[in-house]
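Heads up, one of the protein chains got dropped from this complex, but the rest are sitting where they should.
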Amino acid sequence: MNATDAAFAAVTSAPEASAPALDDTQSRRDDRHLAIQRVGIRALRHPVRVGSVGGEAQSTVATFSMYVGLSEDVKGAHMSRFAQLLEEGLDLLTPASFLELAARMQTRLEAQSSYLEMRFPYFRRKRAPVSGAESLLDADVAFIVDAPLHAAPKFVLEVVAPVTSLCPCSKKISAYGAHNQRSHITMRAQASTDLSIDALIEIAEREASSELYGVLKRVDEKFVTERAYDNPKFVEDLVRDIAIACAAHPHIGEFVVASENFESIHNHSAYAELRGQGKLLSSKSD
Amino acid sequence: MNATDAAFAAVTSAPEASAPALDDTQSRRDDRHLAIQRVGIRALRHPVRVGSVGGEAQSTVATFSMYVGLSEDVKGAHMSRFAQLLEEGLDLLTPASFLELAARMQTRLEAQSSYLEMRFPYFRRKRAPVSGAESLLDADVAFIVDAPLHAAPKFVLEVVAPVTSLCPCSKKISAYGAHNQRSHITMRAQASTDLSIDALIEIAEREASSELYGVLKRVDEKFVTERAYDNPKFVEDLVRDIAIACAAHPHIGEFVVASENFESIHNHSAYAELRGQGKLLSSKSD
Amino acid sequence: MNATDAAFAAVTSAPEASAPALDDTQSRRDDRHLAIQRVGIRALRHPVRVGSVGGEAQSTVATFSMYVGLSEDVKGAHMSRFAQLLEEGLDLLTPASFLELAARMQTRLEAQSSYLEMRFPYFRRKRAPVSGAESLLDADVAFIVDAPLHAAPKFVLEVVAPVTSLCPCSKKISAYGAHNQRSHITMRAQASTDLSIDALIEIAEREASSELYGVLKRVDEKFVTERAYDNPKFVEDLVRDIAIACAAHPHIGEFVVASENFESIHNHSAYAELRGQGKLLSSKSD
Partner (left out) sequence: MNATDAAFAAVTSAPEASAPALDDTQSRRDDRHLAIQRVGIRALRHPVRVGSVGGEAQSTVATFSMYVGLSEDVKGAHMSRFAQLLEEGLDLLTPASFLELAARMQTRLEAQSSYLEMRFPYFRRKRAPVSGAESLLDADVAFIVDAPLHAAPKFVLEVVAPVTSLCPCSKKISAYGAHNQRSHITMRAQASTDLSIDALIEIAEREASSELYGVLKRVDEKFVTERAYDNPKFVEDLVRDIAIACAAHPHIGEFVVASENFESIHNHSAYAELRGQGKLLSSKSD
């Protein structure tokens, strides 16, 4: 039993006294004999405090998707219970406590499977590479718990890290200069609760042509310009180099790495996507 | 061999003389030994003419995603060939000719697998239910060909059909009235090339509380208001009733039906998603 | 001199020691003789704490647009100073302290005019109308300070409040039922720093067919359904009724009220927009 399973076991074994329903349509039997994989609510915004191993807790605003599976003989889900769950007081949401929230949701909805997703902007304090000037840089992050029928719940960490990519071909064939642009690196990884958000984003930043910063002074701008020029990467290089780092990571299981480069010479994007497997095994006991 | 396979076979067997590349970085060997599942371009807009069985051909604007798989020993894809393919003259894009385009793309990129997606607004001429007043109604549609390594290419038709949903609970417990709202029904189905876009959208419209129209006169507004009130549906009902119709359909294989109801009493959506299997078998010979 | 002017005066009179610039292109003269009304940065996300009179301070995430005017003889703005301003530590941002931030920005950029905008999701705790169940409801809010050349800076408060609208025509002509839908009421008002965010949103909610809630129990759903049916409003009624309330408000100056109704019977929106003037005069001294 790993941490994920334990969190679910602790919570889902708790009995819950269900209030007697007056004309409770949703609990009635359904005779169409079709199970529904996901029923619930989405696009619900709620303020949260989030954190992960080694990172500072921070206040942000999350958008939730909250679903449960419905067996074929049940008419419907108790929709108001989803939003209510968020109103009961959310502690700091770390990967571990988010797993507990998912388990609580499944219990409360009297379901055998569930899917909980929370997307939020996440801020890291960075130092400009030469001047040391501090600034925040945002990334889009998601915590996901997928708890399918008859299988252990999986925690998935997703980050969309903005970086710079500089084209090796453009550099090579041009007498001077090279086109470069902002790229979005999406990393979606089955993760242990010990994987930190910052660590995942830093993999993307390390393998990019250059990282981004909120504030850069003149000396820093020189540094990142030259750093990108010294470090050209095709979209294929980006996903391969990041995949190598993910594949060697002890806290990452199955993963997908994608890069979308908003080409500065076209009005469309270059894109690559690579699926792999890290050192975290699904069956790993903690 | 079904129609899908045939289209691919016809095109991918065509030999292609490759121009000698001057310093062709992309064709060089890569020593990281990592295959990439998808490389290509995305967010490319192009005008197209689309059509399907029984529907009228129409001009619209599509957004393309064009990817191929890259084997582990190849450094990169020839990115400019993707956009070039669209410039060579697109005939009317039906499911059948779209399969051919996908096959041509795979051949041109010298790849063993590929994914081609084209999203576009699609317009149907409708008659208001009582007055007969005609108007267009738009839906978002996608043609997708997924041609994985060592497997037959699949054609997938996706539609996002806007409809009205009226809440059965609200109707039942209220002395008068019932909250209702616009809903988006997403249907994503592995399909034979004989499935028409209109037919798929009409399944969603038929099972909704009411359909939408571009123009409604007074008599029509009365009709759709009463029709919705007479025909309340939970989000669970919507996906189950649509799934029953899909499961019985001869031109639909694996499918997913989802409904997002933009609740008029909340600032979030109700959502349900159901996966099923129609009568079209993957292994079916035509 | 009103509060707005005072905040600017207090800050913009502060002298600032400018660091000697090494090769400072931006301070050089420009010979095209064209002033630029707005130069700066946009789409910058930053965590903030916001509040207003009578409302609770809350943590949220804001998206900033920060511009200054550039006179015709100056080559460029010091772009890095904008983001730096946010890094220096933001206190609680109320309308009053936001005016000070705008003034500080103008001073720091050595400009004669400026525009500062901050958009953020804002959450209010509401009680369901019958059960009293508590939940949060989000709205989109913006603080704006427009400080044009040779004119007093204006504080503008903008809210986008989600509500329910129920169609009077549909109710009247139908034997039963009435189409209704979610609507977005946008109110953009020149405001004194005493106008509270909650007060502005509540005007929209009061004049709508019904308000929205995050959590509704069965008894509440009955209440809001009947309330909306008892209180039908055309999009024209919504903006007129809200405008009447704004026109009588002591803390509101020039305003625009708009309503977009996401019609449940069409795939387009009904829309109305009305401009008016409240009791707050531009020249009013505090």
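Per-chain residue numbering starts at 1, and chain names A, B and C are given in the order in which the chains are listed.
Rule of thumb we're sticking to: a contact is a pair of C-beta atoms (placed from the backbone, for glycine too) under 8 Å apart; a residue touches a chain by one contact, two chains touch by 3 or more.
What you are looking at is a predicted structure, and each value in this text was computed from that prediction instead of being measured.
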item: Chain not shown: contacting residue from C:Val48, C:Val61 or C:Ala77; value: C:Ala77
item: Absent-chain contact - pick from A:Ala62, A:Val145 or A:Val224; value: A:Val224
item: Footprint left on chain A by the chain that the document does not show; value: 137-138, 162, 164, 166-167, 169-170, 173-182, 210, 212-214, 216, 218, 221-222, 224-226, 228-229, 262-268
item: Touching residues on chain C - with respect to the absent chain; value: 23, 25-26, 30, 32, 34-45, 65, 67, 70, 75-77, 79, 83, 168-169, 172-173, 234-236, 239-241, 243-244, 258, 260, 266-276
item: Touch list for chain B against the chain that is not drawn; value: 22-23, 44-47, 58-61, 80, 83-84, 86-87, 121, 123, 133-136, 138, 214-218
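We take it that only the chains that are shown with their structure count from here on.
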item: Interface residue overlap between copies chain A and chain B, same or different (over half shared); value: same
item: CA centroid of chain A to CA centroid of chain C, Å; value: 31
item: Chain centre separation in whole Å, for chain C relative to chain B (CA means); value: 38
item: Chain C: positions in contact with at least two other chains; value: 138, 214, 216, 218
